[in-house]
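Only one protein chain is missing; all other protein chains are in place.
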Amino acid sequence: MLLETTDLRIGYLDGARNMKLAVDGVSLALDSGQTLGIAGESGCGKSTLARALMAYTRPGSRIVGGQVRIGGQNILDLPEPGRRAIRGRKIAMVPQNPLSSLTFHMTIGAQIDEILRQHEGLSKAAARARSIALLEATAMPDPAAVHGRYPHELSGGQRQRVVIAAALACQPDILVLDEPTTALDKTTELKVLKLVSDLRDRFGTALIYISHDLNVIARVCERICIMRDGKMVEAGPTRATFAAPREAYTRMLLRAVPRTTDPSPVRPPTAHPAPGGPGAHPVLQVENLSYHYAAGGLALPFFPRRKGVLAVRDLSFSIRAGRTLGLVGESGSGKSTVAAVISGLLPPGGGTLRFCGTPLRAAASRRSTDLRRRIQMVFQDPLSSLNPRLSVGRILMRPLRIFFGMNPIDARAEAGRLLERFEMPVAMLDRFPRQLSGGQQQRVALARAFAARPDLIVCDEVTSALDVSVQDHVLDLLLSLQAETGTACLFISHDLGVIKRVSDDVIVLQSGEVRDAGPTDAVFATPRHAYTRLLLEAAGSVIEPIPGHAPVSPASQGTNRGDLHA
Amino acid sequence: MPGAIPGTMPRAMRQILRTPMTVIGLVLVLVHVAVALCAPWIIPYGPSQLAGMPFEPPGDRFMLGTDVLGRDYLSRLLMGGRITLTVALVGVLIAIVAGAFLGLCAAWFGGLTDEVIMRLVDTKVAIPSILLVGVLIPGFGQSVGVLIFVIALVYVAGVIRTVRAQALTIKPQSFVAASVLRGESSLSIMLREFLPNVADLLCVEFAIRMSSAILLVSSLSFLGLGISPPTPDWGLMVSEGVGYIHTDPWLVIYPSIALCTLVVGLNLATEGVANALGLDAARGMVKG
Partner (left out) sequence: MLSAILRRIGLSFLILVLVSLFVFVATEILPGDALDVSLTDDDLAVLTPAQLAEMRAALGLDRPAAVRYVDWLSGALVGDFGTTILTGAPVGDIIWGPLRNSILLAVLTTLVAVPVAMVIGIIAAWWRDRAPDAIVSTGAVVGYSLPEFVSGNALILLFAIWLPIFPATITLYTQGPMLDMLVVAVLPVATIIIGSIAYLSRLLRLGLVESLASDYVERARLAGVSERRIVFVHAVPASLVPTLNAAALYVAGLLSGIVVVETVFAWPGLGLELINAIRKREVAVVQAAVFLGAVGVVIMNLMADLSIIALDPRVRRNTGRS
């Protein structure tokens, strides 16, 4: 057996100085050339486990029991120099965030060379030749030039290639990849995954792939183990496990993964009358929207400066009450710019925007209070969207007081009702954002938006920071609130599965241009543009349907959430 | 974003009380503050009263002896921190309030406002504080009022820098965008969204600047640019005693010890409290 752990336990001291187990009795085995995926939600201990495979723990935690054997030898018995000789040579790690994982003041070449010189004692010239060859092996364009560049001069995908090249420098037997593509776009991720598979075939390296994304693991790994709270919940061949999961937790995880093959949301038969007049106008009508960031950058606070970039070109769409339009695209596609223009964070650019029939001409600060109330926005990072120094109660009461002029007593009562509607206890009014979980934070952010009783809600990647099971719950709540209130929704996401789950119509954006548009079912079933097909391929629906659990048919969805559509 | 979240105060408190150096620091500060407050009622002689002969040795009448003019040294020592503490306190408070406001303005409005404020800060930072005082004294004279103004001027620049840097990490956060979308005014955003998030920092700033201001006022008094005689003041007492350091070193040693225990105590306490709040005081402790 190439790599084997038995009853591995890793402890850390929590805030109250009690020893807690981050990894609790994990045993796994890996043979040469095999691929093993370790999956689980945030905080399950998968990254801690990955580091422990190299006899390494972060400060504050330590291995308290068990063994890690590489080639039969328990590396936990080795002194530090012995461990160091194994790291990078027998077992190497590809870290999560390639930018922060490369030393900013050293060239790419220097950082790969030093590994070769350390482990293999190569001369300067020989190390340089080897590392250029390694960069070439990762399909890096112009490897000799990249060898002399600094990390910040490369793109995200290129940096990922660099850390992979550095990990492969000494041709290790085992490569541990810790969420290596989480920060990347899906199409870039697809390329990196193909590269990893190619390199594995070429060097015969065994892979351990850590990810929260079951789709990615299904693509890369023959076997999978699912972790929860530091324990291994389930392990087995990937296909078989996904086809017939034994544990309830695995089933729950699989069910929560949104898929592009899921059915579109079911809407109540009677559409809500459009606000502002009986059925006259769509809530939002956008014609030929273009947005150009001025050269030299904009002095606006919320967006990074870009130089003379056309962010969006000739975008037209409309959204009716109670319906959701999905806007999908990768970073730099201009989808966040659209959200900012409609919500009023950015002044309108070219084209016309109509809100319930009336033109929308100004940024939020110049709109009327009523208009500001009727368009609400929910942001990506739930923690960042709530002021950490204000209690949940004060956060929820603010819009009530501004938009409805409520007195503090009424506002607090209403805030409590909102919390309950979002399935949180009223007692949470006195808590502070950092005392809540990510899902709770995002539900508070949604409650704050719905507190204004908006006609349109703009959701910018609202679930991309959440675990899938939490995401599932938040999306459920959003759908049910929408059904209840008839609010129209512009839902922005990079995740096609999520888009499919919530939106009636979809627009695919690439570099500010529309690639595909239409009803979600139709676009996903028969994509017209090559880019849409690429996105769908990258999104992947590799996970086989689970017999008896998914896909959820429209009928069963109705019974599942019957109360929400009443 | 640094800073303890509300609700973890008990934990911060426990951490403070577990660190012996911090406790020592807090005790020293409390003793000094108590002495400064009570001094007029516990001193045996008036601080300027010529109670005895010059250079009387310590004894029954004068526990620490008398100084060059025959004033009771103990009384002067007990009174000697009051004026420095007052000047430092008022000056630093002005600096904190003005610096918080200007720093938030620089960060929030950005652009030209930021540019103007920061260039003025750079200008102030380029003039060492003792030289800054030197340049003001010929024109403005030497009084407690001028001293307070100088202290405020010296420390406002550092506060602006620190507050602005912190506010710039807050600015891109979505809750600020959300408040813009609600139509909140700039003042309301600065007070409701930013200020609570820099409050911890301002407390630490206050403590750091206090210890620095005490040192500065004492140094100025020592140089003859600060508190004027015959006010009892440690810096002044050292400068009055230096001429007799060969024969009566205690005239220098007593006020030095009094001053140092206060500042060391303040810095130890600040360090411990800042650590407990998750802030690091080291980069802020610049004398300027």
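Per-chain numbering from 1; labels A and B assigned in written order.
The rule is short, and it goes like this: contacts are C-beta pairs under 8 Å (C-beta built on N, C-alpha and C of every residue); 3 or more make two chains touch, one makes a residue touch a chain.
Since this is a predicted model, take the numbers as computed values, not measurements.
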Cross-chain touch to the chain not pictured, restricted to A:106, A:145, A:362 or A:427, is A:106
Using the touch definition up top, pick the residue from B:123, B:143 or B:188 that touches the left-out chain.
B:123
Of the residues A:22, A:39 or A:54, which one touches the chain left out of the display?
A:54
Given that one chain is not shown, which residue among B:46, B:110, B:224 or B:278 touches it?
B:224
Out of B:117, B:227 or B:259, which residue would touch the omitted chain in the full complex?
B:259
Tell me which residue among B:21, B:38 or B:199 touches the hidden chain in the full complex.
B:21
Where does chain A touch the missing chain, residue by residue?
51, 54, 56, 58-59, 84-89, 92-93, 95-97, 100-106, 111, 114-115, 118-119, 150, 152-153, 163, 166-167, 169
Omitted-chain footprint on chain B covers residues 21, 119-120, 122-123, 125-132, 134-140, 158, 164-165, 168, 211, 215-216, 218-219, 222-225, 235, 238-239, 242, 245-246, 249, 252-253, 256, 259-260, 263-264, 266-268, 271, 280, 282-283, 285-288
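Here, only the chains that are shown with their structure count from here on.
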Within their complex, state which residues of chain B touch chain A.
1, 3, 5-7, 11, 108, 110-111, 171-178, 180-184, 192-193, 196-197, 199
Which residues of chain A touch chain B in their complex?
15, 299, 301-302, 343-345, 364-365, 367, 369, 372, 376-377, 379-381, 384-391, 398-399, 402-403, 431-432, 434-435, 448
